[in-house]
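The complex is shown incomplete by one protein chain, all other protein chains being positioned as in the whole.
This part shows chain A:
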Amino acid sequence: MKRLTDERAKILFEKLSKYIGTNVKQLIDRPDGTYCFREHKDRVYYVSERILKLSECFGYKQLVCVGTCFGKFSKTNKLKFHITALYYLAPYAQYKVWVKPSFEQQFLYGNHIPKSGLGRITENAGQYQGVVVYSMNDLPLGFGVLARSTTDCKTADPLTTVCFHQSDIGEYIRAEDTLF
């Protein structure tokens, strides 16, 4: 486990702020203890300092996962969030998209959301805004990126993609081995 370099920390916070905006601060500035981001084998983990101290007993090779895996840095230094990050993204999300019950399954199989599957959407979301996807009874299903701004959505025809799929809770089964 090592600290993120400044460059990578910046990439991480920029990415986080795409989904939860100014709430990024609350991930670091928590009343219930010190939490920090750590990097292990190119993966970013969000760990409480208490757990981190315990994990220091283990060697690099023995350690598989500590805390919550937020995502993975690619070889070109781009960060890709894993579905495990949803637990922290969902409560702070500023822009949300709700999918119709009929489209829930489709989304959980990894499909983009077309206009016909869109139940509700937060106002004023711009294009390429990171959003958290909810089911109609407010269960977070995953996250994605808006393909169209909210206003464009209203005029779009039913088959156009409104939100690009990035990650969904179906990945817990589909990508079980690469997730953590």
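Following the convention adopted for this analysis, contacts are C-beta pairs under 8 Å (C-beta built on N, C-alpha and C of every residue); 3 or more make two chains touch, one makes a residue touch a chain; residues count from 1.
The working rule: contacts and distances are computed from a predicted model.
Matching "Multifunctional methyltransferase subunit trm112", "ER membrane protein complex subunit 2", "DNA replication complex GINS protein PSF1" or "Ribosome biogenesis regulatory protein" against the UniProt entry of the left-out chain gives the name "Ribosome biogenesis regulatory protein".
Residue-wise, the contact with the chain that is not shown comes from A:C36, picked out of A:C36, A:L79, A:A156 or A:A175. Checked against the hidden chain, the listed residues A:Q105, A:Q127 or A:T178 yield one contact partner: A:Q127.
Those residues of chain A that touch the chain absent from the view are 2-3, 5-7, 9-10, 13-14, 17, 21-22, 24-25, 28-29, 34, 36-37, 77, 120, 123-124, 126-127, 149-152.
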